[in-house]
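A single protein chain has been removed from this complex, and every other one stays in its place.
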Amino acid sequence: MTMTTKRATLLILAAIVIVSPFFFPSNYYYRVGSLIFVNALAVTGIVILTGYAGQVSLGHAGFAGIGGYACALAPVHLGLHPGLAALFGAALSGGVAWLVGRPILRLRGYYLAVASLGLGILVAMVLANEAWLTRGPDGIEVPDLGLNDALEAIGIDIRNTQFWYFFSGLVMVVGAWIALNLHDSPTGRALRALHGSEIAARVVGIDVARLKLRAFVISAVYASLAGSLLALQNKFITPDVAGFMHSIEMVTMAVLGGAGSVLGAFLGAAILTTLPQVLTVFQEYEQILLGLVMMLVMIFMREGLLPSLARRVRGREK
Amino acid sequence: MSALLEIRNLGISFGGLRAVHDVSFAANPGEIVSVIGPNGAGKTTLFNMISGVYRPGAGAVVLDGRDVTGMDPFLLARLGLSRTFQNLQIFQNMTVLENAVAGFHLRESGPLLADLLNLPSTRRRARAAEAGARALLERVGLANAAEREAGALSYGALKRLEIARALALEPRVLLLDEPAAGCNAVETEEIDHLIAEVAASGVAILLVEHDMKMVMRISNHIVVLDHGEKIAEGKPEAVSRDPKVIAAYLGPDAAALHEGEVAHA
Amino acid sequence: EIRIGATISETGPAAFLGDPEAKTLEMMVEKLNAAGGINGEQVELVLYDDGGDPNKARTFATRLVEDDEVVAIIGGTTTGATMSIIPVAEDAEVPFISLAGAIEIIDPVKDWVFKTPHTDRMACAKIFEDMKARGITRIGMISGTDGFGASMRKQCLEIAPEAGIEVIADESYGPTDADMTPQLTNIKNRAGVQAVLNAGFGQGPSVVTRNYQQLAVGLPLYQSHGVASKGFIDLAGSGAAEGVRLPGTALLVGDLLADDDPQKPVVAAYVAEYQAEYGEAPSTFGGYAHDAFAILTDAITRAGSADPEEIRDAIETTAGLAGTTGVVTMTPEDHLGFDLSAFRMLEIRDGGWTLVD
Amino acid sequence: MLEVEGLRSRYGRIEVLHGIDLSVASGEIVTVVGANGAGKTTLLRCLSGVQPVSGGSVTFRGENFVSVPAWKRLGHGLAQSPEGRQIFTNLTVEENLRLGAFLYADDRVEKDMGDAFAMFPILKEKRNLAAGGLSGGQQQMLAIARALMGRPACLLLDEPSMGLAPIIVAQIFDVVRGLRDLAITVLLVEQNAFGALRVADRGYVLETGRVTMSGAAEELIADPRIREAYLGI
Partner (left out) sequence: MSELMQFLMSGVTVGAVYALVALGFTIIYNASDVVNFAQGEFVMLGGMITTFAHLAGLPLPLAALIAIAATAAVGVALDKLAIEPARGAPVVSLIIITIGASIFIRGVAQLVFDKQLHRFPAFTGDAPIALLGATILPQSLWMLAGAIAVFIGLWAFFTRTLTGRAVLATSNNRLAAQLVGINVKWVMTLSFALSAAIGALAGVLATPVTNTSYDIGIALALKGFAAAMLGGMGNPKGALVGGILLGLIEALTAGYVSSVYKDAAAFVVILVVLFAMPQGLFGSKTTDRV
């Protein structure tokens, strides 16, 4: 990736965040937009782990769960401000990822997938079953972040959904910036190298175990922050965020968009987030169409939307 | 005075098979030591043990006086040991240039935070590595393929890419496993020169190669393996006349190696 | 035209509940419009399927108030979905009638939030009442780990002491489990257990009931209102289900009700219409949606306006409205509107429901 | 037997074969030499059908081959020992050989396998080992033996001597020579141009996707341009 594609990616993302609202007929679109951004943030983490480093995780929703519940619980039990609670959640997710990552990252392919799946399910189970702490499967309220109140106090009057749109957008762009930095950095190159050939990576001096762990921790932090953002804007969270389906959804978004690309992550998130909203007009055909779209995209754009589109555009230029 | 790289009684078994047994030899800076032997003699396995890909079942690898037996390859890389592979190990998902830059990993990598934030120090390191990598690609004749996807190179080109990547580490010990496989006589000669040049700069080179002309031409010392055991060792001249070696490996054509190209015509 | 919004779990793990709810709403709107609508205005139902995902439910709630500009929301099949819709409704000041069970939904009372189902706590109380009447004081519990089962389990454990019931075995199962014999074996082997209570809905209770028979436990078995549909008897097999007791609504036993029971005509009409429309009997859950829609149309009619605030005020003054679940009388302090007496204790006999009392 | 006219092939948008004309008569041994990246492997891949052809024709035994799927070509008598060996690493040596004769279920399979083992005794020794555990040279032997199991009328060999010990290389060339007696036609791609030209009847020189020279093998060996560019003499 060259400097220019990096800058272009950031510009496109920022432009989308800023310009789209001019076309929003109602507040509801802000809500969908902010969901896209939150999902894109989580998926960017998957891009780092899977797209760069080639490691599969089917359990990252577990980290989103940790991030989300941190925002619900830390303010109550530790007296943390909800914003700090999100950072606390991120640290906790990173810590958990660091602890479990070492043993499970020794596994490869589907074995890694099933181990991470187990990890995610364990987190979801604890959240659902330790009702004394988490209030169980029906979920728990999350305190208000209070940032838009603060903005209001300094004269910026902004609806709740709108605030969350811009705030999530900002966090997503920062997340994308970091992921793009990583891609071209020595660390990112080393991650992609171990994806290509682990043994060759070791021979050129890459500490594969440590690097995989780093990617795992970083992606866990992304997922955790996404979970926190979701919890804070919904002001409510249930163990579903940590569920298996959510993990699958993240991976699907990443692959659909083009697993190695940050802009692809956004595209994948945008499509899978808006699709169910668009498909409501088809009522009972919704699931059928959703499945169909997923299949068609992967059949006709096998490397994912973005890389395939890019290839086509380049082909036309020729 | 001890040698830079010392192999002491190295051995390993797979199931019942003694793939390598009680092999010892040494290599000094600037020296090219060739390991030859029939297919399945254990040459690659020996390399795999020396470079830490396999943990030896017996014996020791001593690098610069330090016992490095069974050490992980990435640690060995830090100590200056680098290699190429008989079965190509290319980073297929990256460009040719990036493959070469990856070889600079040890000198290129810095704090993670700097990488995440793209601090000037990161950019500086990356630039230096890229410049170095381009120079190396030039050296192996791949300069004009730098921006291509590595997966799109022909076999012979990939072999040379591996050499460039291994050289990027600026190793003190370099292990080359059949570097000239898939190259014709002329290309082989180019690789010859490259290897000789690298050796001349003070690198100890271990070479596995079936191209006997090349081996005879550039080796300082030859170790012959058969069925995992060392059956001969010495100067090229002596080894190639050893009846045991001729019987097991070189075959009757061996004479050609010395009698010039007459036999070829 | 009056727009009413709904977000229901038509698919997903709670589809078992949500499917009859959605069908009921669609049917009732059609009927209402055919009869001339409310105060001469047609009603449009905007219905979304949230798949039981609270996050989606919230998005759809936002869509309903912001984009579709509905005057009221019905929905939240599950407690989780309901709880994440509440902030939206409260924020946008739109009345919201939930179809979920948990008591937290209306306790403490929230300005804009109502609900139609019994609370789990009431179901527990009803069951415990019946147990006491049979001289049962020590029971074993087995519950699903889904929201429904976990919430009911919690409520039951909370009120058990004051009801004079001791829960001496406490087991659980996952929503898709296919065999509960280990749990039931443990309950069976626990000395002193006099009856077993299963809190759950969907797949689990039928398996529990069959396993119960397989193990020949032989103690009275109570199920929750979560299984109150004819389908349960078929799934469990009438042999295994024989003698099972559960608290149910008038809906299930319409023809057994006394002729002067105010719920009788309501239930009879609903069941007949539903049967005619969909070719199957409605479940208790469909009844929740029926009541929610009835309360809402009643309120709009009385308010004579489709202004959300006036509708809300009108809902709060609902009085003596006979629904399938109970006779509803709301107040500003009570957003549910009926008590324990609305539950009937049912027993399965000869493959059908009978009233215990 | 094999007739190639104006053959073109591309990887994505990049064309690497720009119209190759080549023919191999029945029972002939023909070799193709060329530098790294000249397109030798691509040519053979086109012939065996695993690489799409974007122009020109391939005729095998009088039949237009371009639209025949790869898996059917062995049935027509065309076998390939591919570059990079491409053995079934997870299957045993014996299973690899058996699959080489996938099309057949007669007694000759046993006999052919015996012949293969006789040709490369080391394979017999390792018959129950997963082929991925073989040394590089042993895998190369397996690839050649597997191709022979397919009872080809025409055999495409992509650098068969690669990674083999000198003594085996000599043997491989003997085998190729022996194929002539079995009436098997051979198209041989070799970096060991010298060895290849010595066993071949005719040869082609490939340079960046084009045939630049062709002729009888002895002539090519004697040609100073060839000697300088490919034989290093």
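Going in written order, the chains are labelled A, B, C and D, and every chain counts its residues from 1.
In this section, a residue touches a chain if its C-beta (ideal position, glycine included) is under 8 Å from a C-beta of that chain, and two chains touch if they have at least 3 such contacts.
Quick caveat: nothing in here was measured; it's all calculated off a predicted structure.
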item: Chains in view that touch the one left out, judged over the entire complex; value: A, B, C, D
item: Omitted-chain contact residue, chosen from D:Ser9, D:Gln80 or D:Ser161; value: D:Gln80
item: Residues in chain C touching the chain absent from view; value: 10-13, 15-16, 19, 145, 171-174, 176-179, 181-183, 185-186, 189, 202-203, 206-207, 210, 214-216, 231, 234-235, 237, 239-240, 280
item: Interface with the undisplayed chain - residues on chain B; value: 44, 48, 53, 85-87, 89
item: Residues of chain D in contact with the chain not shown; value: 48-50, 69-72, 74-75, 79-80, 82, 86-91, 95, 98-100, 102-103, 105, 130-136, 146-147, 150
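Please note the rule applied: only the chains that are shown with their structure count from here on.
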item: Most central chain, judged by mean C-alpha position against the global CA mean; value: A
item: Length of the line joining the C-alpha centres of chain B and chain C, rounded to whole Å; value: 73
item: Whole-Å separation of chain centres (CA-atom averages), chain A against chain D; value: 49
item: Residue list for chain A, restricted to those that touch at least two other chains; value: none
item: Multi-chain contact residues (two or more partners), chain B; value: none
item: List of chain A residues in touch with chain B within their complex; value: 178, 181-182, 184-190, 192-193, 195-197, 199-208, 214, 218, 260
item: Touching residues (chain side chain B, partner chain D) in the complex; value: 14, 37-41, 43-45, 86-87, 152-157, 160, 178, 181-189, 210, 212, 248-254, 261, 264
item: List of chain A residues in touch with chain C within their complex; value: 25-29, 31-32, 35, 128-129, 131, 136-139, 141, 160-161, 230, 234-238, 240-241, 276-277, 280, 283-284, 286-287
